[in-house]
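Of the protein chains in this complex, one is absent; all others appear in place.
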Amino acid sequence: GGGSTNSAETAPQATAAQLNPNADLAKQSLMVTVWDGYTPKELQDMVKKELKISKLDITIHDTNETAMTKLTTGGDSGIDVAFVSGQYAQALNEQNLLEPIHAELIPNLSNLYPEATQLSYDKGNKYSVPYTWGTTGICYRSDLVKTPPTSWNDLLKPPAWAEKKVTLMTTERWLALPALKSLGYSVNTAKDDEIAKAKELLLAAKPHLLAFDDTTFGDRLIKGEALMVEAWDGWCPTTDAKQNIKFAVPKEGSDLWVDTMVILKSSKNKEAAHAFINYILDPEVHRWAAENINYKVPNKAAMDKVKIAPGSLLGIKPAQLLDGEAIFDLGQASTKFTRLSSEIQAD
Amino acid sequence: MLKIDGVTRRFGEVTALDGVSLEIGQGEFFALLGPSGCGKTTLLRIIAGFETPDSGTVTLDGEDLLGKQPNRRPISLMFQSYALFPHMTVAKNIAYGLEREKLSRQEIKQRVGEVLETVGLTAHAGRKPQHLSGGQRQRVALARSIVKRPRLLLLDEPLSALDKKVRADMQLELKRLQNEVGITFVVVTHDQEEAMSLADRIAVFDHGVVRQVDEPVTLYERPHTRFVADFVGANNLFEGALAAEDTLATEDFGALRGRPLRALRTGSKALLGVRPERVRLGAAAATGGGLKGSVLDVSFYGGISHISVSVPGRLKPVLVAVQGASEVKPGAEVTLDWRTDDAVIIPVDQ
Amino acid sequence: MLKIDGVTRRFGEVTALDGVSLEIGQGEFFALLGPSGCGKTTLLRIIAGFETPDSGTVTLDGEDLLGKQPNRRPISLMFQSYALFPHMTVAKNIAYGLEREKLSRQEIKQRVGEVLETVGLTAHAGRKPQHLSGGQRQRVALARSIVKRPRLLLLDEPLSALDKKVRADMQLELKRLQNEVGITFVVVTHDQEEAMSLADRIAVFDHGVVRQVDEPVTLYERPHTRFVADFVGANNLFEGALAAEDTLATEDFGALRGRPLRALRTGSKALLGVRPERVRLGAAAATGGGLKGSVLDVSFYGGISHISVSVPGRLKPVLVAVQGASEVKPGAEVTLDWRTDDAVIIPVDQ
Amino acid sequence: MRRSRLLYVPFWATYVFLYAPIVVLVVMSFNSGESAYTYEGFSLKWYADLAADERIMDGLINTLIVATGSTVIATVLGTLLAVGLARHTRSKTLDAVALVPAVLPDLVLAIGLLLFYGMIQLTLGLYSVILAHGVFAMAFVAAVVRTRLSGADASLEEASRDLGAGPVTTFRKVTLPQLAPGIVAGALLAFTLSLDEFVIAFFTIGNSEQTLPIVIYSMIRFGVTPKINALAAVLLLVSFTAVIVGQRMTKIGESRAQD
């Protein structure tokens, strides 16, 4: 594991607090914000028992955006650990809100795949620790499609039998992804002409879509309302017993996304926070999490133990994932994607 | 024309109308008179269609009225509480009914102008009702209902808020409408003089029951019942039994003279009524069959003076009316008498 | 007691009150009389505190009233529109003012009971105002303001919706309150008989101006101005110029006899007024200085008959009042005259 | 007076429109299948599921606390404000200010309050939501009450003053009862809006609490389950019961007040 904490590249240097490895955790409590259903239910009790901290509160956010709002607005949010996607961790760090990771307090970092410590948004895990990772592809009804999709164009220019039976995601970076990839561009492009071309493609696609959706696409497939959807692997219900649902990464390539854990600089329980992350990275714990939430974890020790259910996408290997392009925050240029998504909607 | 037959209306335990039957002729000026709360407004509201009787029928020229929507009845009602539209000017309020008849703008304007002139509110045409005085509002309400020239006009206390002068003008106007336009009127009024002078016939109500329907002079001079005798105009009533054809025997005042209204058996209970203006006032010394009493109070009412005379054996003083200011003073001893023709003997309804 | 000084109130272009000054004494029964829209209600509202004069002062026993909140003035106003609380029963409406004085429940109950008895609504104590007839509502409003026994009671047309009997009872009650409780009254009424018989003094208003303040008989018999002569009671007016001490020279009727109200220069313009009940009606053949005319109309008003006689040279017919039903018939030729003392000569205000 | 029969068309249309989806929700809550769309048979399993869901139950309680608290604030302050605006000032500016929360997108108010709470270093909790909901709820109460007040008969208030009541007593005894239907409608509106409010609650609630809309919003993003239908059915049942009990209580109260 990459334990170095002091070699910053692009990010402003954060100053590390002095932490006491022998702090009495019983005097500390934790508030963690995470997506609903993204940690197993029993985690709360187990953490308290294992770490002997006085209290663990788990609060829920529904999207990265709302987590960002909670963390960046106003005064002390009271949150110690937040689960956010990689590019948002990057943005938080840019705003100097994150505590550098004290690798010495997280011995389990060594369980991570080496690849997972060198991701573009945070090389060397200076301020974030990956929790899950995956890619984006096409999730489809193998029993209803005439031909299985292989290209993003199958979504963007759906064949007649899929007319109004496909969905794309609404969150702007993933909205743009199919178009950018089918045009052969980078998902992290900031070039106006490339974004303009992607827009044209998406505008042409809009009349043929059922909807823009990044939360209930799995449901729609199960009901048969949609036949092909843009999906994150973890949410593609390939294990659903009743329907034949499959997942494909289009030939033009896709992304690599990472959901991470970060520690807030404002936290007063930093030792407990590190202990919490360390506990998650325990192979047994992380394995159990993966099996329960159906997302792959970047923890080699854990993945080696994972029981993979038939049809599950947990079997995708890190090497395959690394074919994807990691999404990172574009700073000022990210507003171009906002505009793109507004233009698509308003059309 | 208008025929009301056995109409009854109850509100909870209150019986506002109790089997009322009336017939009102084409072009008649008909007045409803009766104590406060006796059911006058209720009757008008039934005719206009805002209240449904519990039983009974109402027909207009033989046609059933009760089944008709209020707006399809050729009837105008002036509400006792005016019910002016607060969001419309005086002129708009008045024009409202005409506009419903789809008259030309020209004609509406002209007729509104005329009626405004009639009620003396030309200067107020553009004002909203809330900026008018009480009497002005009443005149707007009146104007609004007469401007339609309906076949039947129901007026609920139309002039109660007006001073004598304006009231006289309005009365003239109502008479004119009756005579020239041939409108039939049913008017509620508590003002007896008004009823007497305007109406062709008057119905006297009491507790939802019609007591008597007659022409004014008949009603005044030949009341059928104690209630009517007492209610219509001032009256001095004496109880007793018929002694001879022209004589009522009373316990306290001996025999009193008067003319029976209808043939009565001697000995049957009856009431003698004599109007204040028929009572003659004499000096105490005067001999003869008069009642003796002493003057209690003299009050001056414009053109006439009312003298109340306390007569031993009577709770209520006897009222005497004389023209102009009177010379008698309170405390004076006087005798009272009247001509036999000036008093009526009324059978007592048992 | 109550002193009103130079009070003026304008609403836009309308001047509702124009420099009104009045003084009303302790325990007095004071009436305001005047045509509809002349400013009576406005004056009461100013005294009660719901309207502020544009200029002028109002004091009660020397103390400035205008600065005081309405609820701190020892004054009750009975509203012309009643303003009953629709969500309270009759009893609650009446008790409202007493509750504000923090009287004991016991006492409130008793006093409400008494006043309900007085206005004849004991049976209606538990009803809501919207379930009452017009006259019943008016009596509730009256009861509500008299039950407080304020020092000053302002009544705006308190009896206009009541029939004669109830009205007489109420008048007696008001008089009793004045005499026994010593309340001072300011009453607006359009009913001249009422004003005449109840009031100690009457102020006659016209277009926001006080025309004359006097005792009833004086007002009736000695009107200062043409307006008052014409407005108060029925009158027959003749224009002309003073010819001699007791004679008015008119263009169309020659010399007419009457007594001037005050010393007048011969030749100055004046008006002769003679009341209908003072006019003597003679047969046409009768000789002497009377006016000649023909009977236009005879109408019967309860106790008296009004005869209108058209006299050549006059637009308005001359009114004659006689007691009882009259024997003259329309069309009859008659002569009219009066005693010199029965007519007044009024200087014409230029 | 008879009413036009035509009026009943939109009247019933309104109720059908309002209740059709509700009926669907309730029927589907008894679905034995997993699908929210096709009814497969009768089952109460979703109710059992619901009862076991602590988050939903906690959310429900929090929501009721918030709605009650903010309705009380809004009703009291909103009514006072409406009367003040209608009777005690002619200021158009104040009128406008009172309407702002009603014309402001939730999101802007939410962000503004979040910034403001941050600025004064307020630790968020349920009460911060109550205060926040109070803002828009008050505007709604004030607007409804004002509507009723406009054109109300001012002479009643004068009569009360004349009978010796001060402004406060007049308000309590005469104005308030006259306004009652408006106030009830306003309070009902405030309560309803607060029960359902999501955005503002989301931003101003403490991190350890959730209101029901927040719970549902996060649950539903991952697909509709009939458990949610069961929740809707239970909420309806509770509301119905509350209304009927309330109705009974007022009736008892009234019959007592008769004597």
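Per-chain residue numbering starts at 1, and chain names A, B, C and D are given in the order in which the chains are listed.
Criterion: a residue touches a chain if its C-beta (ideal position, glycine included) is under 8 Å from a C-beta of that chain, and two chains touch if they have at least 3 such contacts.
The definition used in the following text is that contacts and distances are computed from a predicted model.
In the listed set "DhaKLM operon coactivator DhaQ", "Spermidine/putrescine ABC transporter permease", "Phosphoribosylformylglycinamidine synthase subunit PurQ" or "Dihydroorotate dehydrogenase B (NAD(+)), electron transfer subunit", the entry agreeing with the UniProt name of the missing subunit chain is "Spermidine/putrescine ABC transporter permease". Only one residue in the set A:80, A:172, A:233 or A:271 touches the chain that does not appear here, and it is A:172. Set against the missing chain, the residues D:52, D:119 or D:245 yield one that touches it, D:119. Check D:66, D:83 or D:174 against the missing chain and you find that the one touching it is D:83.
Although one chain is not displayed, its contacts with subunit D can still be listed: residues 1-4, 7-11, 13-15, 17-22, 24-25, 28, 36-38, 73, 76-78, 80-81, 83-85, 87-89, 94, 96-109, 111-113, 115-116, 119, 131-132, 134-135, 138, 140, 142-148, 150-155, 158, 167-168, 171, 181-182, 185-186, 188-189, 192, 195-196, 198-199, 212-213, 216-217, 220, 224, 228-229, 231-232, 235-236, 238-240, 243, 247. Taking the complete complex into account, residues 63, 65-66, 68-69, 72, 90-92, 94-95, 164, 170-172, 206, 209-213, 223-225, 329, 331-332, 334-335, 337-339, 341-343, 345-346 of subunit A touch the chain not shown. Residue positions on subunit B in contact with the hidden chain: 48-50, 69-71, 75-77, 79, 81-87, 96-97, 100-101, 129-131, 137, 144-145, 148, in rising order.
Here, only the chains that are shown with their structure count from here on.
For the pair subunit C and subunit D, the distance between C-alpha centroids works out to 56 Å.
Between subunit A and subunit C, the centres computed from C-alpha atoms are 92 Å apart. Residue positions 81 of subunit C are each in touch with at least two other chains. Against subunit C, in their complex, subunit B makes its touches with residues 11, 33-37, 40-41, 80-81, 131-136, 138-139, 156-157, 160-167, 190, 192-193, 196-197, 216-217, 220-221, 230-234, 275-278, 299-304, 306, 321, 323-325.
Within the complex, the subunit D residues that touch subunit C are 153, 155-156, 158-166, 169-170, 173-174, 177-178, 180. Against subunit D, the residues of subunit A that register as touching in their complex are 31, 33, 36-37, 57, 59-62, 66, 69-70, 73-79, 215-216, 218-219, 222-223, 235.
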